[in-house]
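Omission of a single protein chain aside, the complex is shown with its protein chains in their original locations.
Naming follows writing order (A, B and C), and every chain is counted from residue 1.
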Amino acid sequence: MIGTRILPATVVGLILLFLAFPILVVIVVSFSSATYLTFPPPAFGLKWYDAYFSSADWLRPTWLSLWVAGAVVVMATLLGTLAALGIARLPRAARVVAAGLVLSPLIVPGIVVAIGIYYAFARYGLVGSPVGLIIAHTCLAVPFVVTSVSASLAGIDPRLEQAALSLGATPRGTFFQVTLPLIRPGVLVGALFAFITSFDELIVALFISGSGAVTLPRRMWDDLRFQIDPTIAAVSTLTIVLTVALMWGAHLLRKRAERQVTKEA
Amino acid sequence: MSKHHSIRFGRRATLGLLGAGLAAPFIRPAAAQAAWPEQTTIPDILKGSGEVRIAGFGGTMNEAQIKAYYEPFEKISGIKVRAFPGSDPTKIKAMVETGNVEWDLAQLSRGSIMNLQKRGDYFEKIDYDIIDSGVDPAYRFEYGLEMLVWAQVLAYRKDLVKGEPKGWADFWDTKKFPGERAMYGTTSGGFPEMEFALMAAGVPPDKVYPIDIDKALASYEKIKKDVIKWWDTGAVPIQLLTDREVAMTTVWNGRMAALQAAGVPAEISWSQGLSKRDAWGIPKGAKNKANAMKFVAYSTMAIPQARIAFAIPYGSVNNASNEYIPPDRLAVLPSAPDIKKQLINYNYDWWIDNREAAVSRFNKWLLS
Amino acid sequence: MTPYLLAAPLIAFMIAFYVLPVVAMLMRSVSDPSWTLQHYAALPDDVVFLKTFANTFYTSLIVTLASLLLGYPVALALVRAPRWALVILVLIMLPFWTSVLVRSYAWMVLLGRHGLFNEALIAAGMIDRPLRILNTPLATQIAMSHILLPYMILPIANALRQIDPSLLRAASGLGSPPWRTFLQVTLPLSMPGVAAGVLLVFVLALGFYITPAMVGGPREITISMLIAQRVDQLDWAYAATLSAVLLATALAIIGAFYRLPGVGNAFRMNAR
Partner (left out) sequence: MAAELNAVNGSGRGASVLLTDLEKRFDRTNAVDGVSLDIRSGEFLTLLGPSGSGKTTTLMMIAGFETPTAGDIAIDGMSVVAMPPYRRNIGMVFQNYALFPHLTVEDNIGFPLKQRGVPKTERTKLVGEALELVQLPGYGGRYPRQLSGGQQQRVALARAIVFKPRLLLMDEPLGALDKQLRENLQLEMRRLHADLGITFIYVTHDQEEALTMSDRIAVMNDGKVAQVGRPEDLYDRPCNRFVAGFIGESNFLPAVVRDLEDDIVVAECEGVLVRALCPARPANGTKVTLTTRPERLRFADTLNGHAPQNRMSVTVTEAVFAGERCRYLLRAADGASIVLKEPSSAAIRRRQVGEQAEIAWSVADTILV
């Protein structure tokens, strides 16, 4: 009996260790005192964090990446959620075409996208500005929003929407009071993916951020090509800490909301 | 997320762009110790107004260039310099074709420039009337001017290799110098080091070009099983040396000094290395073409050329530069007389004409 | 009419800023230097292309299988162990937030002959001399599986979450031992999620480039590397040809998978 519980737990634990270990290495290396990547580090220190926080060359791209990603989240989530709602109700043939179109950024090689977009954006006058980046990243982020929201939509019992209509809610009212709250987890996950997509995007940024709109991944890239120093590990660690904090915070908020409900009841 | 797998790793590691990475934070404190030479006057013809938009490689290379010649040029010429990262021949092609020329000047290689020029008209001609006479004629060509000298050389770990390997016959000799090897591959736009294969097979350095591809591949065959990595970007061989994954590898010289400074017992063997160069090219239709020309002329003068070597271990194209560089610094530069004579000049012209054939033959050989 | 109106803004946006640019790039495969199909006609005789294509497929297949084997238990744990769900979810999502470049270097540090993994094995007395893992196809497979694992886990977890728990209770109530319940109830019912995960991982793996280049063996060339090579040589027609082939392959696989019942529906990635 014990064996049937402990064995699977061990297997899962090992797989999770496999997932986490390289990340742990990155975190540890970020506190390294060495000037090159080595593990375990010869000694520890905060010099790479110091290097990061004292350099406008790192901070400026960080801010740019953050606000570009923020704008991408807004655009991709808005367009993607609307489209997911529409696509779900399209006739089959139209749905397949639309889904294929929306999902295509997942499979077209990045370099082809980048060159193609560069030519087009040069014509549109969008090269070298954050606006161009936001537009391009929105295209790349949208598949994640659409798939995530579509999945949420597919999981909704159609009778809930019918119930709302039968209770006198207009289609608009039904959407805002029933459908939207129900797909909110899917929308949030899509938004999260959209953020990561933009925040970590490099290849298109290499091409179209031309005039000084240097994003964080691009800054890392410029550094990484020929030298590998732990500053990038420090940047990654900061991102990880931020993410975990956000996920934990969201979890605690939800927990508290649930607890309140239980208390009232 | 799709971009993770599509990041172009060595996209700009093409032709002369290779030089970019040599921009390591090369013992920055040490460089700051010696006084940098200052250029106090320039001919009036190099003065002007407005701006010049220069594309380099970003990162520490950019920092070095700012200090070496962007800032002094602004002060002395009255022309404002705006620096952009991410210079790349594919972008120049796209820019010129779409008429959206964002840069007035780009750091490329003679190979990239001539390769593009072969396919159309992408660059302005260089006005050699205003170029400093100290610039070696070898570095001059019609659509660009070379401005930075670096080297692709043999490097080894002293603790793993007994003795001092010299030249490619030693690199190939895994009995005398046992241990794994790494060499530059073609993965993402790289150039196979056929010159080295030929020299290993006994071809004298001055007879390497034109390259006999068959002979080179036959020579490669002898070392194939010992090459555990065909690297595609400058950071990889450095990391391989650091991690003791290989005993010997080819490297770009720039990062080695930083590695040594960090305490890794690695050494460069300059003998039979390749001397490569970065070049300035002015994209066709550049708005500030005249300012770009002025900057090209300024940055290849002796003192600005010397200054860059204070920041990063790159050589100068101006024969007069060496007198401004302290001897201990000069000793690690590929343009130092003692080192320069051990290197062979990379033949961009041969590679422009034969790159596709050489690379696809190499690919086929590698996969066979 | 409303569904069309809802989808229209995104479709228009993507056509203007994505589809047209990409199609224009792909068109170079038939229009450069003049209208021709020669680039495609040359492919069947192109040994480098054929071997690279085969290698890319093989690697994708191995990585997909590995991700499935590693991902399924984690998905199961994510759904069945609510107390640990958040921790597991965080561990799954963490890699997303770490640049692939950085992670590849982490693997170099870990898998090298003097890396942590080998040192640990030697210290434990399990091996005498270090294993060569880094710079072999195995390293590529490990690192790629690491990157793609979340794409396998999330769809499977989604499918598992939708299984009516009463079915499982019913099965165990009927005296079925846990492993048989798993094989006869859980596994078949989670197949849409498995299919979605397999599809996603395989298709994404086809386009990989940076990881094989950094940690892979000396003879590993992927289609994407070949594309990058040709872009660099300014041979964009050939690059576009290879891209079109890669795209067509991916589309064909997706098309084939979409016929499987439930896959279209299960093509989802919500974490919760």
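As a working rule, a residue touches a chain if its C-beta (ideal position, glycine included) is under 8 Å from a C-beta of that chain, and two chains touch if they have at least 3 such contacts.
Since this is a predicted model, take the numbers as computed values, not measurements.
Chemist: Just to confirm, in the complete assembly, which displayed chains does the hidden chain contact?
Modeler: A
Chemist: Among A:Val74, A:Val97 or A:Leu167, which residue is in touch with the absent chain?
Modeler: Residue touching the chain left out of view: A:Leu167.
Chemist: Any idea which of A:Val178, A:Ala191, A:Leu206 or A:Met220 touches the chain not displayed?
Modeler: Reading the full complex, the residue touching the unseen chain is A:Val178.
Chemist: Touching the missing chain, which residues of chain A?
Modeler: 157, 159-160, 162-171, 173-174, 177-178, 181-182, 261-262, 264-265
Operating definition for what follows: only the chains that are shown with their structure count from here on.
Chemist: Along touching chains only, what is the step distance from chain B to chain C?
Modeler: 1
Chemist: Of all chains present, which has the mean Cα position farthest from that of chain C?
Modeler: When every chain centre is compared against chain C, the largest gap points to B.
Chemist: Give, as an integer number of Å, the spacing between the C-alpha centres of chain B and chain A.
Modeler: Inter-chain centre distance comes to 37 Å.
Chemist: So which bits of chain B are touching at least two other chains?
Modeler: 1-2, 4-8, 10-11, 90, 233, 239, 243
Chemist: In chain C, which residues are in touch with two or more of the other chains?
Modeler: In chain C, the residues touching two or more other chains are 96, 100-101, 105, 108-109, 115, 204, 207, 224, 228, 231.
Chemist: Can you list the chain C residues touching chain B in their complex?
Modeler: On the chain C side, the touching residues are 47-48, 51-52, 96, 100-101, 105, 108-109, 112-115, 132, 134-135, 147, 151, 204-205, 207-211, 213-214, 217-219, 221, 224-225, 228-229, 231-235.
Chemist: Can you list the chain C residues touching chain A in their complex?
Modeler: So the residues of chain C touching chain A come out as 2-11, 13-15, 17-26, 70, 73-74, 76-77, 86, 88-103, 105-110, 115-116, 146, 149, 158, 162, 178, 200, 203-204, 206-207, 224, 227-228, 231, 236, 239-240, 243, 246-247, 250-251, 254, 258, 265-272.
Chemist: Mind pulling up the chain A residues that touch chain C in the complex?
Modeler: 4, 8-9, 11-12, 15-16, 18-23, 25-26, 29, 37-40, 79-80, 82-83, 85-90, 94, 96, 98, 100-113, 115-117, 119-121, 135-136, 138-139, 142, 144, 146-148, 150-152, 154-155, 185-186, 189-190, 192-193, 196, 200, 217, 220-221, 224, 228, 232-233, 236, 239-240, 243-244, 247-248, 251
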